[in-house]
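The next block holds one structure in the form of structure tokens; read it before the comments.
All protein chains but one are shown in place.
First chain written, first letter: the chains are A and B, and each begins at residue 1.
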Amino acid sequence: MTHRRPHVSGLAVYTVLLFLFLFAPIAFVVLFSFNKTAGLTFPFHGFSLRWYRAVFSSPTYRESIVASLRVALITVVVVVVVGTLAGIGLTRHAFRGSGAARGLLLFPAALPGLFVGIALLSFFVQTKVTLSLWTVTAGHLVYVLPYFVLVVTSRLQRFDYLLEEAARDLGAGPWTTFRRVTLPLIAPSLIAGALVVFSLSWDEVFITFFTIGAQNTLPLVIYSTVKQSVDPSVNAISTLLLAGSLVFIFSVRRLVVDLQQ
Amino acid sequence: MTAAAVAGQIGSINVRVRRRRRLVVAGLVAPALLVVCGALLVPALNLIVQSFLESSGYGGVVYHFTLSNYLDAIRDPTYRKVAWHSFGLGALAALICVVAGYPAAYFITFRLHHRWRNLALFLVVISLFTSYLVRLYAWYTILGGNGIVNTALIHLGVVKHPLLFLLFSRWAVLIAFVNVFLPFSVLMLTSAMQNIRPELLENARDLGASPLRTFSRIVLPLTMTGAVGAFTYTFILTSGDYITPSLLGGTSSTSLANIVSDEFVALGNRQAGAAISCVMLLIFFTVYLSLSRLERWKGI
Partner (left out) sequence: MIEAPSYLRVESATKLFAGVAAVRDFTLDIADGEFVSLLGPSGCGKTTLLRMIGGFEFPDRGRILLEGKDIPLMPAHKRPVNMVFQRVTLFPHLNVFENIAFGLQLKRTSKDEIRRRVGDALDLVRLPGFAERAVATLSGGQAQRVALARAIVNRPKVLLFDEPLSALDLQIRRELQVELKDIHRELRSTFVYVTHDQEEAMTMSDRIVVMRNGVILQVGDPIEVYRAPASLFVASFVGNPNVWAGTVAAVQNGSVAVSVGDRTFPAPTPGVPLRVGDPVALVLRAEALSLSTRMTAAPELCAAEGTVADVRFAGTVVSYRVQLGDRQLTVSRPPQAEILHEGAPVTVTWSPRDSILLPPDEDERTP
């Protein structure tokens, strides 16, 4: 197979078009967030930051961002702790139930949020629990856990256990070994996983729709705004979210690159 | 201590160490399992129970065993029509994602140099990280009355008035589904293809196989697992999606997921909603099992 191709291959063109298809919608949203007029889209009359100002001065958006932040932070903390422990338990010694446990922990990733949402809602109604940010967090926990467990187990499977044996040989107990040898070495993966979890929770809407109480999270505010009215500030908040995602993904990438050394 | 006693002690240390290890492992995995059980399994069980109970007006329940929820769900012709459309649309979206994903995955895996490949995959991951709602909402700017497509068509003189059927239709939902799930498909297919050593393909070329033959005889069977995985994942998540139809589908395109969601929120009939979702889950499970069989297919 030669690498000198006189023209660009059809496959290359196709792939570029595919990428355009993936990114075009987002590009337009960003474009229109700077639109001077009040239409959602065309005509485009000039650049303006008015929609960004609208977002920052709106109490609805501000409160929902705070609410989303609270839910995401608690979700991250719980999932990192619980997920790391589970990942270690699953990879350390094979035990009879490990395949089943692993399956149980991973399968919610392929379950549509609808089912988790209605199951939780029904459960809360039955047990007379008031819907609040806590009920939202419960849904996020179960949705996000499989992704983190996957990250942790995949890192631990590449981990050289001889390093732990060497530490034990030098006199370190199990907890000291974990703290001084294992943890520092898997930390980049854990942080990358935490960022992924944060991003998933931040964006979650399928389950949250059912478990939300009096306070709204940001995705729900966006959802109801889009459904009900023609409010171009949605373009602005969307662009801000996009910017945030980019920051996240670049941080994750830095950590993954560190990993590969 | 006699030698025998010490030897016995050492033997029991072995047993004790093994037992302790098992307890430690159980302890490590327990909290995560607790979360899944508490936040998913128990509510799921409750949901199944609810599906066999009767509803009494908005939000109420009568503790009386009945199959009426299931019978209504299965017999109602509206539900059946909607179900066909939902699953059909989901299957179509999944098929398009897999078929459209293959050429791109092939190009990325076998035709790009190492660095470009990482960049391409990174771009795909970026598109995954962007907010789902934003990606949905973006189609308003493209397909809407004032959107890109219509504005372009009017400027070009193809039509005089904006085409209003583009948005709020089944096709808008389909395009949005493909836009959201194509990245997953590309990633899964790429990952499956990366397990094929390039020498295999060159070997086939040497032996005289045309590109099409190489694809159908080698690439396809070896990536079947990835393709089936991508299809199943996309099918299940799109068929269970109620937000995209709600935002982009308009009144003509309700999905089964919308019906469930409405039963719960608008109508307060949790029991009926529960029954319908149990039926949906059964269908998903069946599809998943049959598709797993397909993974062992050896190619055309």
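The criterion applied here is as follows: a contact is a pair of C-beta atoms (placed from the backbone, for glycine too) under 8 Å apart; a residue touches a chain by one contact, two chains touch by 3 or more.
Please read all numbers here as calculations on a predicted model, not as lab measurements.
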>> Can you say which of B:9, B:210 or B:292 touches the chain missing from this structure?
In response: B:9
>> Given that one chain is not shown, which residue among A:100, A:162 or A:214 touches it?
In response: A:162
> Of the residues in subunit A, which ones touch the absent chain?
Replying inline: 160, 162-163, 165-173, 176, 180-181, 184-185, 261
> Where does subunit B touch the missing chain, residue by residue?
Replying inline: 3, 6-7, 9-11, 13-14, 17
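In this text, only the chains that are shown with their structure count from here on.
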>> Could you work out how far the Cα centre of subunit A sits from that of subunit B, in whole Å?
In response: 16
> For subunit B, which residues count as touching subunit A in their complex?
Replying inline: 21-22, 24-29, 31-33, 35-36, 38-40, 42-44, 46-47, 50, 59, 100, 103-104, 106-108, 111, 120, 122-127, 129-135, 137-142, 144, 146-148, 151, 179, 182-183, 186, 202, 205, 232-233, 236-237, 239-243, 246-247, 257, 260-261, 264-265, 270, 273-274, 277, 280-281
> Mind pulling up the subunit A residues that touch subunit B in the complex?
Replying inline: 1, 9, 11-12, 14-15, 18-19, 21-26, 28-29, 32, 39-43, 78, 81-83, 85-86, 88-90, 92-93, 95, 101, 104-105, 108, 110-116, 118-123, 125-126, 138-139, 141-142, 145, 149, 199, 203, 205-206, 209-210, 219, 222-223, 226-227, 234-235, 238, 241-242, 245-246, 248-249, 253
